[in-house]
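Sending over a structure as structure tokens; questions will come in a sec.
Removed from the display is one protein chain of the complex; every other protein chain stays in position.
Chain naming follows the written order as A, B and C, and within any one chain the residues start at number 1.
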Amino acid sequence: MLIVMKPDATQADVERVLEVIEHLGFKAHSMPGANRTAIGITGNKGAVDPTHFENLNGVADAIRVTKPYKLISKELRPEKSIIKVGNAEIGGSELAMIAGPCAVETVEQVFTVAEAVAKSGAKFFRGGAFKPRTSPYAFQGKGEDGLKILAEVRDQYGLNIVTEAMDERGVDLVEKYGDCIQIGARNMQNFSLLKYVGKTRKPVLLKRGMSATLDEFLLAAEYIMAEGNYDVILCERGIRTFDTHARNTMDVSIVPAVKRISHLPIIIDPSHASGHNYMVNPLARAGVAVGADGLIIEVHPCPEEALCDGAQAQTLAQYEELYQQVKAIHEILAKEEMAIATG
Amino acid sequence: MLIVMKPDATQADVERVLEVIEHLGFKAHSMPGANRTAIGITGNKGAVDPTHFENLNGVADAIRVTKPYKLISKELRPEKSIIKVGNAEIGGSELAMIAGPCAVETVEQVFTVAEAVAKSGAKFFRGGAFKPRTSPYAFQGKGEDGLKILAEVRDQYGLNIVTEAMDERGVDLVEKYGDCIQIGARNMQNFSLLKYVGKTRKPVLLKRGMSATLDEFLLAAEYIMAEGNYDVILCERGIRTFDTHARNTMDVSIVPAVKRISHLPIIIDPSHASGHNYMVNPLARAGVAVGADGLIIEVHPCPEEALCDGAQAQTLAQYEELYQQVKAIHEILAKEEMAIATG
Amino acid sequence: MLIVMKPDATQADVERVLEVIEHLGFKAHSMPGANRTAIGITGNKGAVDPTHFENLNGVADAIRVTKPYKLISKELRPEKSIIKVGNAEIGGSELAMIAGPCAVETVEQVFTVAEAVAKSGAKFFRGGAFKPRTSPYAFQGKGEDGLKILAEVRDQYGLNIVTEAMDERGVDLVEKYGDCIQIGARNMQNFSLLKYVGKTRKPVLLKRGMSATLDEFLLAAEYIMAEGNYDVILCERGIRTFDTHARNTMDVSIVPAVKRISHLPIIIDPSHASGHNYMVNPLARAGVAVGADGLIIEVHPCPEEALCDGAQAQTLAQYEELYQQVKAIHEILAKEEMAIATG
Partner (left out) sequence: MLIVMKPDATQADVERVLEVIEHLGFKAHSMPGANRTAIGITGNKGAVDPTHFENLNGVADAIRVTKPYKLISKELRPEKSIIKVGNAEIGGSELAMIAGPCAVETVEQVFTVAEAVAKSGAKFFRGGAFKPRTSPYAFQGKGEDGLKILAEVRDQYGLNIVTEAMDERGVDLVEKYGDCIQIGARNMQNFSLLKYVGKTRKPVLLKRGMSATLDEFLLAAEYIMAEGNYDVILCERGIRTFDTHARNTMDVSIVPAVKRISHLPIIIDPSHASGHNYMVNPLARAGVAVGADGLIIEVHPCPEEALCDGAQAQTLAQYEELYQQVKAIHEILAKEEMAIATG
């Protein structure tokens, strides 16, 4: 932490700050400047609370320097984490494709999609049994019955099941039937739920909250990891901005930003980011090109009849086309990395 | 819903849309224009899903017209709701003052604040026993022990207790010890929790999510009311924007916007909106002047020693000054309303 | 500036940073901590460019400490600036009311409004002769003819004229006919125009850009003042956020934030901030309650026939009611301040 004094701070003001720092057991480094004094703090473990200083006389600003996370950071674990999800991996050299309908509706719908995406090479299947809907009057998902259908998909097609849980009962059920527990954007700071999934032993797909900063996103992952579950996959799904041409603004820059700080894998959800069918393919390409470890894509055999989020769902043919394009882009990046690695 | 066709849509495209509308059991109203055709839909209860139309050939746009809420709306209940909280009311002619520390820390701290705010005329006391903290390593609240201290405050000072619950266990405890269940901004779209508090019989203080639109905010209240609990008080606590001079941007405009649509009371939290001690009083004044039904204010006997959010807490003297100012502003508005009412 | 090194930075990395600092002629203050080293910089006049450091090996972050403005700051001029506009003042003890139509349309319209607002006590009249319109096909204002009508208003009613200029020709004309040059939100970072009005001797009403931070806003004023024109009045008119219930989000918190740093007066434009007739009065009250030095309000004799922005214009009766309410609130604050001043 750095305490910046006002230009008109008195010597007594400075000394009061030094006193408080020492009282807290830290070391103060005073730096008198031409216009004002700044005081560095060292010796702290973890972040210092700016509160202790902000309202003291003569203090202009208290600036955080140390970041508050540990477990997610490359400083702790320099090599990249590869997360095992069922019988496959996310974060390794292969691009992870998670495809499937927004919501589980019928056995037929789910199996039609599963067959197509399995054939095209996806290893993960998505589909919601519990749906967080803005309106209480909208379709809320099929619950445990939906999860049973997903479990059959795994048995029949060898696809690993990624599905959302919205509360503790849901987590218990997804743990039983699925392979990866998805925490939705609206629950990214539902800290009780984060702690609860931190105690399970299933990998967690953590979606970025609609207006979460990078630090808040990483600290949500830290909540899960602090409980002992280190298998966290991050997911960018678009942030809320003033823009209206897409449902959300897909923030591609978070991918290199995460990779600079954290060993955790990060994937992209272009379906929820865009909210429009015609945008999903280009945004998927952008996500892979920027360096994401995978994609999660909504696919529906008949989008205009979907019970939720049909507008953004890809048809089976569109998904196949999308997959061919992103695979080609991913191969270029992989070649590039190999070239760098073998230098 | 209004379907807007592209200028180059064919007659067959238009007819396909009309077909789908009829197939859904609604009534289509075709309006051919000079450049393009628009098609209105009537006969629907609740919102029509735009999904059914967006990807049809020749469709440019599907525009929502009907709003998806009912119970919160003045169309259902034209007169204003006055919510009973313990032995007092929120939403009536009196300005509701909810004051107290961010977190319950010690008996002494809590009682010192309670005595001061009770004396100055507050009828409600706030204080967190469960704290949603961005970092898992930050102070998480005293839990049930904190609630017991709050219950003693009620017994001794006759203050009604408003305190946050973050999960079902927390709701059960707040129901036992408190008078009003606060749902925090981060849980505004924790739909499982909203349904759960909807089944209790204690009033709910629902804080607006950091990036919640007006509709999302109202629909979160609708979730609670749809379960049978009609005692919902809305609370604006600042939204997330690009601004950095305040912790959040306090959106005063939501107060008249809510009052135009809904019968529910709405209060303002200038402490969390601003994050800075010096801003709390002016923002409190703005909140009352814009028409809020009350304020929730953080007060701490010694802000620089607070375990959380100290920077924004008011001292006892600052709170007293704030209260005198907002009371005077509230009286002006009350006089004005009476003048209008009595013509 | 504070340079924060990475935990794994080598001694050589640190020395390279120290070298660069000395090379730039500044003084380096090294603070080795348990996990990482931080290096303070003093001896600089003005802001140090973080560029010099960000890409050096081992550097984690370069954090600005000194603010880049001077002339706008209370450090330079502790007492509040009172700006003379025509024969009246903005920033003094009296609330400044600037009222009038969005655009000058006809002599009759302008005179009807001018008569009403002059009678109710406004000292300033607004009205656009040059209109910045999002679409090139929308009404662009009456130009010099409009300015001539405004000059007649001054002659007849003694109102001081505040009107927008969009380019150098416009500035010359407003200087000739008006009393205060308004720079619109869209031109807040039109630096050539800022420099040009900085060379005039008429006061400038500078509107905050739609997404301008506090620092950018103050630096835009600094641009004008750096050319020698110190008569700048700031104006908050709402910022762009994800919200849609108002046209913009009126940021009341900028008023105390500006007053903490700057001696310049700041007023509020609730008409453009809200975009809706029903919101203007409550937002005006909030603006005065938060401490603004004045209001700028759109008034139209017949809003539904206005050529631009009619939806938000107040009728003459609404304006009168608004004025009575904000005057009463302003009196409370004034009494309060006097009470503080006289101890």
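Here is the rule we use: contacts are C-beta pairs under 8 Å (C-beta built on N, C-alpha and C of every residue); 3 or more make two chains touch, one makes a residue touch a chain.
Since we're looking at a predicted model, the values are computed, not measured.
Checked against the full complex, the candidates C:M31, C:L219 or C:A328 give a single residue touching the omitted chain, namely C:L219. One of C:T42, C:N160 or C:N187 touches the chain omitted from the figure, and that residue is C:N187. The hidden chain makes contact, of the residues B:S81, B:S135, B:T200 or B:T241, with B:T241.
Screening B:T10, B:T42, B:N57 or B:T106 for touch with the missing chain picks out B:T42. Residues of chain B that touch the chain left out of view are 2, 4, 7-8, 29, 31-36, 38, 40, 42-43, 45, 61, 63, 65-66, 75, 240-242. Touching residues on chain A toward the chain that is not drawn are 211, 213-214, 239, 241-246, 249-257, 260, 273-274, 278-279, 282-283, 285-291, 325, 328-329, 332-333, 336. Within the complete assembly, residues 20, 46-47, 49-56, 68-69, 132-138, 166-168, 170, 186-187, 189-193, 195, 210-211, 215-216, 219, 222-223, 226, 240, 276-277, 303-306, 308-311 of chain C touch the chain that is not shown.
By our rule, only the chains that are shown with their structure count from here on.
Chain B and chain C have Cα centroids lying 30 Å from one another. We define each chain's centre as the mean of its Cα atoms; on that basis chain A and chain C are separated by 38 Å. Among all residues of chain C, those that touch two or more other chains are 241-242.
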